[in-house]
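Pasting a structure here, questions to come.
The other protein chains are all here in position, but one chain of the complex has been omitted.
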Amino acid sequence: MSTPASKNLETFPNPRTGRDYTIRIRIPEFTCLCPKTGQPDFAELLLEYVPDQVCVELKSLKLYIWNYRSEGHFHEAVTNRIMDDLVGLLQPKFARLTAEFKVRGGIYTTVVSEHRQPGWENPTPVSLP
Amino acid sequence: MSTPASKNLETFPNPRTGRDYTIRIRIPEFTCLCPKTGQPDFAELLLEYVPDQVCVELKSLKLYIWNYRSEGHFHEAVTNRIMDDLVGLLQPKFARLTAEFKVRGGIYTTVVSEHRQPGWENPTPVSLP
Amino acid sequence: MSTPASKNLETFPNPRTGRDYTIRIRIPEFTCLCPKTGQPDFAELLLEYVPDQVCVELKSLKLYIWNYRSEGHFHEAVTNRIMDDLVGLLQPKFARLTAEFKVRGGIYTTVVSEHRQPGWENPTPVSLP
Amino acid sequence: MSTPASKNLETFPNPRTGRDYTIRIRIPEFTCLCPKTGQPDFAELLLEYVPDQVCVELKSLKLYIWNYRSEGHFHEAVTNRIMDDLVGLLQPKFARLTAEFKVRGGIYTTVVSEHRQPGWENPTPVSLP
Amino acid sequence: MSTPASKNLETFPNPRTGRDYTIRIRIPEFTCLCPKTGQPDFAELLLEYVPDQVCVELKSLKLYIWNYRSEGHFHEAVTNRIMDDLVGLLQPKFARLTAEFKVRGGIYTTVVSEHRQPGWENPTPVSLP
Amino acid sequence: MSTPASKNLETFPNPRTGRDYTIRIRIPEFTCLCPKTGQPDFAELLLEYVPDQVCVELKSLKLYIWNYRSEGHFHEAVTNRIMDDLVGLLQPKFARLTAEFKVRGGIYTTVVSEHRQPGWENPTPVSLP
Amino acid sequence: MSTPASKNLETFPNPRTGRDYTIRIRIPEFTCLCPKTGQPDFAELLLEYVPDQVCVELKSLKLYIWNYRSEGHFHEAVTNRIMDDLVGLLQPKFARLTAEFKVRGGIYTTVVSEHRQPGWENPTPVSLP
Amino acid sequence: MSTPASKNLETFPNPRTGRDYTIRIRIPEFTCLCPKTGQPDFAELLLEYVPDQVCVELKSLKLYIWNYRSEGHFHEAVTNRIMDDLVGLLQPKFARLTAEFKVRGGIYTTVVSEHRQPGWENPTPVSLP
Amino acid sequence: MSTPASKNLETFPNPRTGRDYTIRIRIPEFTCLCPKTGQPDFAELLLEYVPDQVCVELKSLKLYIWNYRSEGHFHEAVTNRIMDDLVGLLQPKFARLTAEFKVRGGIYTTVVSEHRQPGWENPTPVSLP
Partner (left out) sequence: MSTPASKNLETFPNPRTGRDYTIRIRIPEFTCLCPKTGQPDFAELLLEYVPDQVCVELKSLKLYIWNYRSEGHFHEAVTNRIMDDLVGLLQPKFARLTAEFKVRGGIYTTVVSEHRQPGWENPTPVSLP
């Protein structure tokens, strides 16, 4: 099963490169197919990243996500694959992808995948009271 | 009381072995019996783990859970027993099982059990603002 | 005011002594009396502990809690007293008792008390994404 | 504008001095006046502290809070002032006061102030799973 | 597109300079325009900061925010720009700005930007149970 | 089992007799005993009534409710009994008492009892959009 | 498949026969089996009734419900069957049974069944503002 | 105790007199004093009305409400009094005032008062599915 | 665009024909395409009906719903079309279909369609307090 979708992902230059900041993108309408049964699967995706030189363009991300609609993928594999596509494109300082799949067989599955740029240090978080 | 259930648990190869990631499985429909009174007990289970070489197959997990339906188990013991079965099967880098039992006698009990692979280090978590 | 209640607390052997795990017990129906005015006070208790050799038996805990129904106690004192009774009985690796009292005079009071076994180290918590 | 209110605050001896524990007091009915316009302001206060030798008596705290009803105070100043009054009285090991003001001009303001006794160390918190 | 808005931001002296404390300001009614399409965008802003010598005056902040109503800005850029304006004005010990944009194309975007005064140390946070 | 409590209920003259209006009183802290087992029962009461000549005085109602604390009553009976006491005292145009008992044996029970003054007509309710 | 369970249902005399009132019983822990696949089904039941001469005894109701645990039943049929058993036993003025089944195949099913005693009139409900 | 407040209430002409429509005004910041004890009381008011010739001006309503801040009033009386002031001023086709008082003595009280213009008929409400 | 899907819908005989009762089916995972743009649309469907001679079989309903996945339909049209298919198949005494579409262009649309068997009378609903 080939997915030319990732070539469609576009970027734009990070408008504030001198500062580490967070971009959080929630996508409640992800759907693909079960590779075993062909039945539809649904999930809510949450992408969080600290951009380096580029940010992902939202409209192209929406189109990229739509491409999974008619493809068969296992939960654990598809989450890591989207992660790999985004990391390859954005080369972010840090990225985390959470895929919260809808119930199947009375069971709710969530997969969370992270990537960290080698050498990047998470600044000590400031915890305000 | 013998439980041949654990033999039914099946695995599949971890599709992304080079990366530590989380699989979170919520099972709201666990039920067993009270070993003293024979009365039904109900719980919601939450399994979270970082896979190593294999992942648990969801359908076999569902069947494994169903096997407890007609068995008698104490809260603290059954939570640790399921944990031991899963750890023996998956040899995960890390696993946590939370069993939230429904009210009995006006009291709500939750049991949480964890396992860590010897030598595995939890990567410093990245806390994005 | 004497409270023979604590003698009624019973234990059973920890079924999984080789592993540090958490038992969390929520008791929404605690009531005692105000020692000044004799008026009823209500609270929700939350007991969390890491057992060592024994666990508290739930039915005896329920009866123990009922014994406070006709006794007069101040908020701060009764929370610490129940804590002392449980610690004396269970000798747990760690215990925390949270007593969330219902509103009096437009003010909501919560008291939280902890106990740690000398020498016991809280294992570095694993924070999964 | 003079506030003799703080003299009314009363204490009682900490009933469990050998243990660091938390007292949390929520006060949803705080009101004062805007010093510029004379218009009423409303806030919900949350006081959290670790007592040392004394605890604050709740009824006197209620009366102390009522005294602000006809006084003019800025958000940032009044939060710190109540904090200073409580710290002067209780000499607590630690205290935190959160004042969550109701919306004004479409904007919601919260002020959080903390005090720590010199030399007091926050015990490493135990984070149970 | 020029924005003279930032000159309107006003300050007042921090009323309690000897203590690090938090001011949290939630602004649910931010709106600007999409620079590509001219369509309105909406967001909820959350500003959190530890003041140094001055605090931001709320009424001027409200007016400053209103000035964005007829301007075109991208999500990532406008969040960092407001941050830069506030940091330039307040020179705070620490500041964090969270902009939670409303859904566009089925996608929800949030941008979080932080600033820390060189040399300022976040005091070890006290985590009360 | 005798209950002299109802004599303590006090009334005051209805301050606006020319108009049918509703008084709604929520009492989250009702407790009595199970007449079979002696175990405590807990409920939240909701009294709603349209007063005729008198209203119930709130402090006396609070004391009346406290009197049930050490008495044994079945759910269905005690709800109707409190209703009868209030109706006898207030002779209201209409009254409804809802008693929402806390879970017992995994079962939640609510009892709702109504009384209508003979000849009183419920004015056609105005349902605003 | 025979169900002797209904013989276990017990009643007690209605303690307040002169008044139409409501008894509402929520049972979150119903489980039976799918007659086709043998897989467990779960539901939350809500029984609401206006008693005539007798009320259902709660402990016997709990035991009656447990009897379905190892029986196979379709959603629509089992709801009406429980209804028929209760109506046969209680001969209530009115009864309604709502069975809210847990998700199967991404679909949530609820079945609601009612019974009205011939000749019984629902008193015009009083709708208080 | 005299209240000249009602004279301050102002009106403006109903901008759409040919149509019955609803105006709903929620006022979460009402406070007055208990006439017995002098202690502050707090309530959330909800005014709903169908205007006839005039509407109430919001700023004057805010000022009118502030005037109760230093006055003593019983719950049932003050709700009806505000109602009478508004009815006298607005002569609305219909009005309803709900006053939800904050907890006192563990008891929550709400008072609801309605007024209907003689001869005005509530149009049959359209209940859309 | 042809949809052979409706032929796949299957029925089973109503197991309790002598009684009017409600079957409520919630389907959170409906998706089709926008006929103008080809972009995916998502909706949550709620089907409620009173069966006559037959009920809809759930598995066939699930498959029927899946068939819309690759078809283009407008909101208002597709809701009425599914309604027409179900009414043609089930000939129910009453049916209602609610389709709650996910946000598009900042706007949330819901369409509700009903069908009533000629001559069927909705029994006067019993409104229990």
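Chains here go by letter, A, B, C, D, E, F, G, H and I, matching the order in which they are written, and residues are numbered from 1 within each.
Rule of thumb we're sticking to: a residue touches a chain if its C-beta (ideal position, glycine included) is under 8 Å from a C-beta of that chain, and two chains touch if they have at least 3 such contacts.
All values reported here derive from a predicted model rather than from experimental measurement.
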| item | value |
| --- | --- |
| Omitted-chain contact residue, chosen from E:31, E:60 or E:122 | E:31 |
| Where the unshown chain meets subunit G, residue by residue | 96, 98, 112, 114 |
| Subunit I residues touching the omitted chain (full complex) | 22, 24, 48, 50, 74, 76-77, 79-80, 94, 96, 104-116, 122, 125-126 |
| Contact set of subunit E toward the excluded chain (per top definition) | 28-29, 31, 39-40, 42, 66, 69-70, 102 |
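By definition in this document, only the chains that are shown with their structure count from here on.
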| item | value |
| --- | --- |
| Partner chains shared by subunit A and subunit H (touch criterion as defined above) | C, D, G, I |
| Interface sides of subunit B and subunit G: same vs different residues, half threshold | same |
| Repeat of interface G-I, chosen from A-B, C-E or D-H - more than half of residue-number contact pairs shared | A-B |
| Averaged-CA centre spacing for the pair subunit F and subunit A, given as whole angstrom | 56 |
| Gap in Å, rounded to a whole number, between the CA centres of subunit F and subunit B | 47 |
| Whole-Å gap separating subunit A and subunit E, where each centre is the average of the chain's CA atoms | 27 |
| Residues of subunit G engaged with two or more neighbouring chains | 22, 24, 28-29, 42, 102, 104, 106, 126, 128-129 |
| Set of all touching chain pairs, with the criterion as stated earlier | A-B, A-C, A-D, A-E, A-G, A-I, B-C, B-D, B-E, B-F, B-G, C-D, C-E, C-F, C-H, D-E, D-H, E-I, F-G, F-H, F-I, G-H, G-I, H-I |
